[in-house]
Structure formats: structure tokens, C-alpha cells
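What you see is the complex with one protein chain gone and the rest in place.
Chain lettering (A, B and C) follows the sequence in which the chains are written, and residue indices restart at 1 in each chain.
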Amino acid sequence: MANSAVEIGIAHAPHEVPTSFELGKLGMWVFLAGETMVFGGLMGVFILVGISHGGWGPDGAHVNWLLGAFNTLILFTSSLTAALAQGAARVQDSPRAKRYLSATALLGVLFLVIKGFEYAGDFRDGFTPLAALFWSFYYVMTGLHVLHLFAGIVVLFGLMFMVTPRTPAGWLERKLKYVCLYWYFVEAVWVFLFALVYLAPTAG
Amino acid sequence: MLKLIIYVVGTIFVLVEGTLLAFVILYRRRKGERAAFVRGDSLRQLSWVLIPVVIVAFLDVAIDVMAKPVWELIKEQSPPPGLTVKLAALQFGWEFTYPGPDGKFGTPDDLVQTTFLTVPAGQVIRLLMTSKDVIHSFYVPQLRLRQDIIPGREIPAWFEATQPGKYEIACSQLCGISHFAMKGILRVLTPDEYKQWVSQHWPKSGAGPGKSASGARSSATGKEG
Amino acid sequence: MEQTEFSASDSLKTWALLVVLLLVGALAVPLGLPRSLALWVIFAAATAQAYVIGRYYMRLRSEDVLIYTLALLPVVTVIILAFVLTPDVAMHR
Partner (left out) sequence: MAETSPEAVPSTEAHEQMGFWQRYLFSVDHKVIGKQYLFLGLFMGFVGVGLSFIFRWQLAWPGTAVPLWGKVTAPQYYEFVTMHGTIMVFFVAMPVLLGAFGNFLIPLMVGARDMAFPRLNATSFWTIFVGSVLLLLSFFVPGGGSRAGWTNYVPLSDASKYLPGTYWGGNLWLIAVAIDFASVLMGGINFLTTAIAMRAPGMTIWRMPLLVWEELVASVLFMLSVGPLIAGVVMLLFDRMVGTGFFLPDKGADPLLWQHLFWFFGHPEVYVVAVPGLGIAMEILPVFSRKPIFGYHAIVWSTLVAGTLSFTIWAHHMFVSGMDPTLAEPFSVTTVAISVPFAVILFCMIATLWRGQITLSTPMLFALGALANFILGGVTGIPLGTDASDIYLHDTYFVIAHFHNTLVPAAIIAGFGGIYYWFPKMFGRMMNDAWGKVHFIFTWVGFNMVFIPLFLIGLGGGQRRIYMSSVYTYYKPLQPLHVIATIGLIVIIVGQIPFLVNFFMSMFRGAKAPANPWNANTLEWATDSPPPHENFHAIPTVVRGPYEYSVPGMEQDWAPQAAAVESGAAQG
């Protein structure tokens, strides 16, 4: 999404029209609105089908919520480092921003590794996507989330690769504004997924 | 009911298209004339649009109000049936299960008929419809009755045929390659013929299936819809 | 757009808040609360977490109305969708 039109957009000033929106940020919000509908629709369906089956019963009780909780903690921490990276980029401290960013990306990788072990454990215990409707949902929902996280990690690494000492000031700050927005969104999605597929089926 | 709606919307249609055509003809470009400068943003000018809109809205409401009892009659209520038949749709055919003289399903005197649904005229027939594979739809054009049949649900429907005769049953939800050939026959018999039919299929018992039911409704509406 | 700067200590505070909320939600499981109460706690905690993320990390607290609309419109739509589907999908059995 990086492009020269960002600069062109700024070149329009002075404006009679209040268009102080940063294009990247605005575009990202539109994108996230669409994404919300995808995840929201999936979660809504999950809830409704769950109700129609009278809860998920024993199928859902095997999910490893402790690992899930630990993964939530990892994502929270990754967002913290992302926020710190944004702070560093704002004061034009690219090296520090890069360090924080790599922490964010590595925490993302850690999340995926733990998720991988979790999937392997589920498979070992016979909980494949075909085991029950709950597990079908479980894999589709978390799988979709994993894909999003993976995309985020790729973008973060790409961003770190692109920042060189010659990068113009403010470039990283602008990019981070919407890349981090995406990261936080993926995190917010996870919060609901965690509640829906980990906590709710095991509670009570 | 349907006719009424068609008349109402038909009138709207003719009026609107007529206006459109009249405007196109009336206001063809003439040399040296200028078009009127009408923005149509003031309420006064907009009222030329809003008044027809209000009329349309009123007719809409009227149609809905009139449609409500019809819908309720067909889909939400079920008059006491003279005969209940279980219907199973499958790729590509129909299976009708009669409860037999005892009026209960799942007993040995149940009768399964394929393709042919035989019913007495002038009685309310209740169908309990299930599907064995994909979505089908029970459609009898002459009765104006249509109801989709969803696998995993038992869907009720009812009808009352007043005229004896043979009617076609069609599937009206795409259900596979031979969807078009998924034809059944609805045989509506006069009460006497029907008695004969019953005694052929259940020779032992005197009573027809569901004979004890609370009797046929006198048919005021005639057909559905 | 940002009238307020978001400092490192703010980030840390947000993180701590999130962790506390995570504990609140997750503890509903081992504590063995009654199921309906546990569900309330879990989803209240999740909503609160999403709110904190949105408000502080995604900077919604200093955003324009338009961004708010963009963020809330899909949420509202999904909720409406779920509610309208409830009688048919969830209740028919």
C-alpha cells in the first residue's frame, strides 16, 4: 500500500475541504471494517450454531485454554512493543523503533509456534477438523486468525528491512501508524476468539 | 390477492412510464430555448416528487396489510386436517407415506406410495415434509402452493383441493441434474372414488386413513393464494 | 489528528490493564463460576479488552467521527445480523 500518492495527497494543501486524513490510515480503517465483517460473521455463526446445538458440550471441553491464555499474554506484549516502536518512530529514533518492531514480530512468531504445538497436541488427541462441528469451527476461526497474524509478521519484517539510515524522516512513523493499526486489530480479534472458542466452551 | 397487487403496481407502472414518456416527448430540445433552472432542492419543488412517493408508500402499506392474513393462513396456521401425509423428497422423486387406518405413523399399516399423492377433494390435507438429501421444493402450480423442503427439518404445509382431477407436482428448487424431471402427480378424487381407493389399499379395515378427523372445512377460499 | 501524545508509560499502563482484564476473564474457568455468570464475566472482559485496545492502541480516543463510524458500523451490522438470524438458525430445533 506504500505509494507516492501519499505525498501527492499532501501536496493538495491548502484545502478548503477538511481532508486532513492520512490516506494510509483511512484506507486501513476501511479495510479493517471489511475484516470485522468477516470475523464478526464467522463468530456470529459460531455462536448461533452453538446455541442451536444447546452449547458445544463435551466437544469444546478439550480445548487447551491455558495455552490460549498464554498466547493472549504474548499478543498483548507484542502490542506493547508495537506501541513503543510507534513512540520511538515519532521521535525519529529509527534504531530503537526497529528493535521494538523486531520484538513485536518475534513475539508474533512465538505465538505461531505455540499455536503450532497446540494444533499438534489437538491432532494427537484425535481432535482433527473432522472430529466434531466445534473442532471444524475451531480450526477455521483460529486458522484464519493465524493467517492474518502471519501476514502481519511478514509486513513487519518487510518494514524493518526497508528502513535504512537513508530513509526519510517521518516515513517509518507514517507507515507504522497503519501497520500497527492492523496488528492491534488482529489482537482485538484474538481477544474475542479466545473468549469464544477457549473460555466459553470450558467455563462452568 | 395476487391479482390485486398486480393491478395496483400495474397502474403505478403505467402512470410513471407515461410521465417519463410524456416528458421525453414534450421537452425535446428546441432551438433557442433554454431549459428551466429547477434545482428541486426546496421543499416546495420537492413536493412534486414527495406527493407521488407518499401515494406509493400508502399503497405499499395497504398491500402489506392485506397480504398479512393470507400469509398467516397459508404458512402460520394449520386448520385441522382431514388427512395427514408424510412426504419425503429425494433426488429425484417423491415418497408419500400414509398413516393407515389407525391414523398413526410408524405402525405396520403405513402405506408408502411413490410419485402419486392421492387425496380426497374438499378436505384439508396436511403434509409433513422432509428431505433425504438436498433442498427440494413442493410446488403444485394449480394450487399456487410452494414450500421448500429442507433436509434436517420437518416442514408442515397444508392445502385443500376443491376440484377432482390430476395435477402435476413439481420440484421448484434446483436439486441436481435431473431437477427438471422430478415430477409427481397429485390425484384428487371425489369422496366416493377415494373410498374405493382406500378399500383397495387397506382391504381389512372399513375406515379410511384419518377418517376420524374433524371434517372438511367448507371451502370458502377455494384454492390457496 | 493526534492531540494527545501517547507516551511509553501510557503504553505500559495499557498493557497492565489488559493483563488484569485477561486474568479476570481467564479466571472464570478455574474458579468454577456458574456457567451463565462465567459467560458474562468472560465476554465482559473480552469487550473491555477490545475497548482498551481500540481506545488506546488504535488511538480511537483522538480520532475523527468518520473513523468512529468506520469502526462501529460493521460491529453494529454484525450484531443486527446475529439477532435477526437468532429465531431461525439458533431457535428452530
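Quick notes on this structure:
Assume a residue touches a chain if its C-beta (ideal position, glycine included) is under 8 Å from a C-beta of that chain, and two chains touch if they have at least 3 such contacts.
Note that the structure is predicted; figures quoted are calculated from it, not measured.
Note that the undisplayed chain, when the full complex is considered, contacts A, B, C. For the chain left out of this panel, the touching residue among A:Ile47, A:Leu67, A:Leu110 or A:Leu144 is A:Leu144. The set of chain A residues touching the chain not shown comprises 1-5, 7-9, 11-17, 19, 21-23, 26-27, 30-31, 33-42, 44-45, 48-49, 52-53, 129-130, 133, 136-137, 139-140, 144.
What chain B contributes to its contact with the hidden chain is residues 1-2, 5-6, 8-10, 12-13, 16-17, 19-20, 23-24, 27-30, 33-41, 45-46, 48-50, 52-53, 56-57, 60-61, 63-64, 67-68, 70-71, 74-76, 91, 133-135, 137, 139, 141-142, 144-153, 155, 168, 170, 172-181, 183, 224-225. Contact between chain C and the absent chain runs through residues 66, 73-74, 77-78, 80-81, 84-85, 87-89, 91-92.
The rule we apply is simple: only the chains that are shown with their structure count from here on.
Chain centres here are Cα averages; for chain A and chain B they lie 49 Å apart.
Mean C-alpha positions place chain B and chain C at a centre distance of 46 Å.
Mean C-alpha positions place chain A and chain C at a centre distance of 14 Å.
In chain B, there is no position where the chain touches two or more neighbouring chains simultaneously. Annotation for chain A: no residues touch 2 or more other chains. On the chain C side of its complex with chain A, the touching residues are 1, 5-8, 11-12, 14-15, 18-19, 22, 25-26, 28-29, 32-39, 42-43, 45-46, 49-50, 53-54, 57-58, 64, 66-67, 70-71, 73-75, 77-78, 81-82, 85-86, 89-93. Only residues 20-22, 25-26, 29-30, 32-34, 36-37, 40-41, 43-45, 47-49, 51-52, 65, 69, 72-73, 76-77, 79-80, 82-84, 86-87, 90, 180-181, 184-185, 187-188, 191-192, 194-195, 199-200, 202-204 of chain A touch chain C when the two sit together in their complex.
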